[in-house]
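My structure is below; once you've seen it, I'll send some questions.
What you see is the complex with one protein chain gone and the rest in place.
Let's look at subunit A:
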């Protein structure tokens, strides 16, 4: 699949889409995926926003993890939505600027049915790690329970 096809697996849409491109993925073993994101596009939508909200980077890596989950299990059905179950993160005291470009690296730990546990790093393109995290995602039936 090319990057556009992979991005189409993300059910979130603008203004709540924080992934630009999938530059690498591998479904061997536990799976691995790398995505890019430039927050300058968010700045264009919110010109009065003085600082990069770190939460958009966490959301971006979570959205990237939804792609990896579908590659390692099954694509979401029309009546299904992904939800976060758990997140555990460490953020480093590294200044983040609007002009920075970021990499989201996601590695699978466990995929069981429609649930996944993954770990990932958010880094600047120069390799400086901004945050590390574990997260789990599950599937929610629209209008129903998990």
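Basically, a contact is a pair of C-beta atoms (placed from the backbone, for glycine too) under 8 Å apart; a residue touches a chain by one contact, two chains touch by 3 or more; residues count from 1.
Here is the rule we use: contacts and distances are computed from a predicted model.
Engineer: Among "N-methylglutamate dehydrogenase subunit A", "Heme exporter protein C", "3-hydroxyacyl-[acyl-carrier-protein] dehydratase" or "Amino acid ABC transporter permease", find the name that the UniProt record gives to the complex chain excluded from display.
Structural biologist: Matching "N-methylglutamate dehydrogenase subunit A", "Heme exporter protein C", "3-hydroxyacyl-[acyl-carrier-protein] dehydratase" or "Amino acid ABC transporter permease" to the record, the invisible chain is "3-hydroxyacyl-[acyl-carrier-protein] dehydratase".
Engineer: Check the options A:19, A:33 or A:62 and report the residue that touches the missing chain.
Structural biologist: Checking each option in A:19, A:33 or A:62, the one touching the absent chain turns out to be A:62.
Engineer: Contact with the hidden chain only, please: which subunit A residues?
Structural biologist: These residues touch the chain not displayed: 11-17, 46, 48-51, 53-55, 58-59, 62, 81, 83-93, 95, 140, 142-143.
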